[in-house]
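All protein chains but one are shown in place.
Letters are used for the chains, namely A, B and C, taken in the order the chains are written, and counting of residues starts over at 1 for each.
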Amino acid sequence: MAPTASASVRRTLTLAKALNTGLLEAMKADPKTVIMGEDVGKLGGVFRITDGLQELFGEERVIDTPLAESAIVGTAIGLAMRGFRPVCEIQFDGFVYPAFDQIVSQLAKLHYRSGGRIRLPVTIRIPYGGGIGAVEHHSESPEAYFCHTAGLRVVTCSSPADAHLMIQQAVASDDPVIFLEPKRRYWEKGEVDTTPLADLPADLRTDLGTSRVVRSGQDATLVAYGPMVRTCLDAADVATEEDGRSLEVIDLRSLSPLDLDPVVESTRRTGRLVAVHEAPSNVSLSSEIAARVTEQAFYHLESPVLRVTGFDTPYPPARLEDHYLPDVDRILDAVDRTFGY
Amino acid sequence: MAPTASASVRRTLTLAKALNTGLLEAMKADPKTVIMGEDVGKLGGVFRITDGLQELFGEERVIDTPLAESAIVGTAIGLAMRGFRPVCEIQFDGFVYPAFDQIVSQLAKLHYRSGGRIRLPVTIRIPYGGGIGAVEHHSESPEAYFCHTAGLRVVTCSSPADAHLMIQQAVASDDPVIFLEPKRRYWEKGEVDTTPLADLPADLRTDLGTSRVVRSGQDATLVAYGPMVRTCLDAADVATEEDGRSLEVIDLRSLSPLDLDPVVESTRRTGRLVAVHEAPSNVSLSSEIAARVTEQAFYHLESPVLRVTGFDTPYPPARLEDHYLPDVDRILDAVDRTFGY
Amino acid sequence: MTELVQLLTPDGRRTTSGSGPEAEYQAFVAEVTDDDLVGLLRDMTVVRRLDDEGTALQRQGELSLWASLRGQEAAQVGSGRALEPADMAFPSYREHGVAWCRGVDPLKLFGLFRGTSLGAWDPAEHGFALYAIVVGSQTLHATGYAMGVARDGGEGAVISYFGDGASSEGDVNEAFGWASVFGAPLVFFCQNNQWAISEPYRRQSRVPIYQRARGFGFPSVRVDGNDVLATLAVTRWALRQARSGAGPVLVEALTYRINPHTTADDPSRYRPADELSTWRRRDPIDRLRTHLRARGVLTDELEASIAAEADSTAADLRARCLALPDPPGDALFDHVQVEENNLVAAERAAFVSLRGALL
Partner (left out) sequence: MTELVQLLTPDGRRTTSGSGPEAEYQAFVAEVTDDDLVGLLRDMTVVRRLDDEGTALQRQGELSLWASLRGQEAAQVGSGRALEPADMAFPSYREHGVAWCRGVDPLKLFGLFRGTSLGAWDPAEHGFALYAIVVGSQTLHATGYAMGVARDGGEGAVISYFGDGASSEGDVNEAFGWASVFGAPLVFFCQNNQWAISEPYRRQSRVPIYQRARGFGFPSVRVDGNDVLATLAVTRWALRQARSGAGPVLVEALTYRINPHTTADDPSRYRPADELSTWRRRDPIDRLRTHLRARGVLTDELEASIAAEADSTAADLRARCLALPDPPGDALFDHVQVEENNLVAAERAAFVSLRGALL
C-alpha cells in the first residue's frame, strides 16, 4: 500500500492507514520533517505506519536507525536544534524506557532551561496498549510516566479521523509531543477527512489539546482515551439496551495537558463519573481525573469518581489479558456501583 | 565519621548518619549484602551515607562502579540472581532515568515473569527532592514514576529513627525497594533506637509498609511523606498558634503500596484532607491519595481533597525553588480553602 | 572478509590444525569423537524440527508468535554444548537451541509464545535465564551474575547471547565496559545473523562486531557460526579464558536468519532473494551431515533414526502444546511481589467477586 497524494475528500481508512496518510501530509508540509526509527524505512515499520514514505522521500528523510532508543530520541533532539522536525517511532510501548532519560530530562526540559530559546518540535510515536495477544513488553500503557513529566504534550487518538488529523497537528506543534497510537485499533475503519492540515480552518489546525464528547448521555459519564473509547461506546450501547441507562462518553484525546472542562461539565450534569484506561490504576491518569473532577464538581457528585483500569500487576501473559483489560462488564459494574452510593 | 558497632541504645543522630548506621547493620546482618554505586567507596558517597563502609567490608562488598546507571541496576539484578543482596546508590534523583528500563521493565517484573522463582532483593537508594540550592537535575522528586510501576516497593523516611529502621527493612526485604532519601533533611537530628533489626520485635521488623500518624488533630488532616513531613508539622504548629486549628499529620512512609487506612480514618473524623508533596501534581501521589480517600470517605468529606505540590513545570533554578516548593503558607492556604467549601 | 575461525568447510571438510586463526582452537575439539559429532547432528536436527513445529503451530493459531532460529542451529548448539552444568546462560528470545542444550522443556518456550506464561522454567535449575525481549537488557544481568560468580568463588562461567542489532544498545556497551573493568568471567556471544528485523548489520556498525571488544580492552574472535565444530571450539576456548580470571571475551558467530524475524514479519519487503539462496547453501546441518557422510559415520539408517527421533519429539511437543491450559484468570495476580501488596490483594478480591462465575 503506497501512500497516496493529498486530496480534500472523505475516505474510509483504517486507523493505521490514516496515520500513514497523515504522516505523508506532514512530510509534504515541511521539508524539514524527518521520520526516524527502527525499521521505518524499507519495511515501513512493523505496523506499516510509515509504509511507502521512504520510497517517496528518500533515505535522508526516512531514516532506518540503529537499534538504540536513547539515541533515537537523543539524536532527534540534536536534529531539532538544527532546525529539523523529527518524528521518531518507538517500535512498541515496552521499548520506550531505554529512552526515558532523553525524554524526561532532555526533550521535556530544554525549552524551559533555555528560557524559550530552544524549541524542540519532536514527535515520538508509540504504539501502545494490549489486546492483541502479544508477547511481553508489547502491551504496555506508559502514558502516566509522560503525563507526570512537565514540558511534554501527550496525546492519543481513538479513531481514524483523529489519527489523520492529530498526527499532523502533533508534527506541526513546536512542542515535543508523545503521540500514543492505540495498536489494537490500528485495523478499525472509519471515515477520514483527508484535507491537509494547512487547508483546515484555524481552530481545527490547533485543537490538539481538546477533549470531546463522543456520545451524549444523561445518567452517568464515562471518560476514556485511545483504545478504551471504543470499549466505552460499546458499554454505553449495552447500558442503553440492558439497563435503560444513558451514558455520556468523553474522549480525552489530550492526556497532558488535560482538557477537563467537558468532563467537569458532564459530571455536574450526570453526577457520576467513571474513568477508564488500560494502564494500572496506581498514580495514573484516572487518579488525576478523579482528583481534579472531584475538586471542581464536588457538590454535584452523587458518587465518588470510580476507576476501571488495568490491574496493578505487570502486564500478564496474553492468555490472561482479557481478564486484565477493562471490558464492558467491568465498566458497567462500575456504573452500577456509582448508582449504589 | 567511621561507622560504629551496633548497640541497642538510643542515640542522637542526623538522618544521614542514621542511614549510614543502618547500612552498617545491614552489611553485618547478611554477608551477601553488597553496596554499589558511583563514589560509594573511598569517598563514602557524595552525601557520605556509605562513609567508612568500604574500609570495614572491603572493595568486594562496597563497590565503586563505573559511571553508568543502567548498569548499576542491571548488574545488581544479575548479582541478586546469583544470591546477593545489592544496595545500589543513585547519586542524585535526576540521574536515575538512564536506569529506567532496568528498573521498570526488568527489576520490577522478574519475580512475576518467573512465576515467583526469581527473587530480587535489590534496594535502590536515591537522595531526592529540592530545597538545597542545587543545580539542575539535583532536586527531582521521581516517586510517581516508580509508584505507577507494579512490582516495586517505594518507601521514604522523614526522620533519623525511620531512616535507621527503614533502610534495614528495605535491605532485608525480598522485594525490590526504591528507597527515597529526603536529602534536605540529611542534616536534621533526632533520637534513634540503634537496636539491630534482627533484635527488634517481629512487627517492627516487617512494618515497612505502614503509614503513621505523627501528630494528632481534629480539624483537618495533612498527609505527606519524606521532606514534607517536617513542613507539615511546622504548618500544624502555626495553625494551632495563629488559627487555633488542630491539624492531624500523617507520614505515609510507604508510597507503594500505600497504607491509606489511617488517612481514611483520619479524614472521616476531620472531614478535610490536604495532600502535600514536592513533586508536580499532574498524575502524582496526591492524585492517587485524593482519588482513593474520596472513594473511601465520600460521605465524610466537608471539602474535596486538596493538594499542595510542586508546580507542573520543570524544577526551576535554585533562586526560585522557595517559590516552587510547598511551604507553610501554601499548606495553610489549602487548609483554609477546605474550610471554605 | 576479516578473519573467521572455521573447522569444517562449507563442503564438510575438516580444516587441518596447521596455521591460521584455527590453530589455537583445534585443541579444544581434539577429543571430539564421531559419536560426539553425531550427537551434535542430532541436537541440531531435533532443534530445527522443534523450531518448524513452532512455526506450524503459529500458523494454526496455537501460538501467537514464533521467532524462528532456522539457520542458527550450529551457533546455538555449538555454544550451548560448550557449556558446563555450573555455567549460566543469559539468552535473548531466539535461543531455543541453547535452551535445548540446557535441558529446558521446549513446551515451556512454546508457553511463552502461546501466551500461557512469561517464563515457566527455573533459571537456577537449568543454568538458563528467562528470555529477554528488551533487546540487550540481559547482557547487564549476565555481567552482574558473572561478578557474583567471581565474588562467591563459584566455578562456572557465564555466557550472554545477543544479536547484531543489540550491539547498538547502550546496555550492551555498558556491559562491555563493566565486564572488562571488573574482569567478570563472561563470554559475550553475538549471533550476527546479519539482520535486525529489516535492518542489515552494517546499519549497526561500520566494522565487524567482534572488533568492538578491542575498544573496551578485551579479546574477541569471529567464528563461522554455521560450523558447529568451530563454534564449539571457540566457545570452549572463550569459556576457559573467562574462567581463568582473564575477564570477558566476545565471540561473534557469523550466521544467518533464514526465516522471517518472527512469524509476524515479511522479509520480502527488505531482503534480496539471492542472499537467502547463498546462505541456504551454507546450511549448518548439511555441513555436518556431509562431513559425517564422507567419514562413513552417518548411514541412511542412522539418519532415519535421528529424523524419527526429531519427529516423535516434535509430535509429543505438539500434543502437549495443544493441551496447554490457559491459567485461571486470577493467576494474573500471583507473584507481583514476594510480600503481599494490599492494592493487588484488593483488586484480586474484587476480580474474584465479579468474575467468580467465570473462573
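Everything that follows uses one rule, which is that contacts are C-beta pairs under 8 Å (C-beta built on N, C-alpha and C of every residue); 3 or more make two chains touch, one makes a residue touch a chain.
In this text, all values refer to a predicted model and were calculated from it rather than measured experimentally.
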- [ ] Pick out which of A:Lys42, A:Arg119, A:Lys189 or A:Arg212 touches the chain that's been left out of the picture.
- [x] A:Arg119
Task: Identified contact with the non-displayed chain, of C:Phe110, C:Phe128 or C:Phe216 - done: C:Phe216
Task: Interface with the undisplayed chain - residues on chain A - done: 34, 60, 65-66, 68, 70-71, 73-84, 86, 98, 101-102, 105-106, 110-119, 150-151, 153, 173-175, 206, 209, 257-259
Task: Residue ranges of chain B at the interface with the undisplayed chain - done: 38-39, 41-44, 46, 64-71, 94-95, 97-98, 133-138, 281-282, 311-314, 316-321, 323-324, 329-330, 333
Task: Positions on chain C where the hidden chain makes contact - done: 167-171, 173-174, 177-178, 180-181, 202-207, 211-218, 247
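To be clear about the criterion, only the chains that are shown with their structure count from here on.
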- [ ] Determine, using the mean of C-alpha atoms as each chain's centre, which chain is farthest from chain C.
- [x] B
- [ ] Go ahead and note the Å separation of the Cα centroids belonging to chain A and chain C.
- [x] 37
Open item on the list: As a quick test, compute the distance in whole Å between the mean CA positions of chain B and chain C.
Closed with: 41
Task: Inter-centroid spacing, chain B versus chain A (mean Cα positions, whole Å) - done: 32
Open item on the list: Can you list every residue of chain A that touches 2 or more other chains, as numbers and ranges?
Closed with: 70, 94, 97-98, 136-137, 282, 311-314
TODO: Scan chain C for residues touching two or more other chains and write them down.
DONE: 117-118, 134, 170-171, 336, 341, 343-344
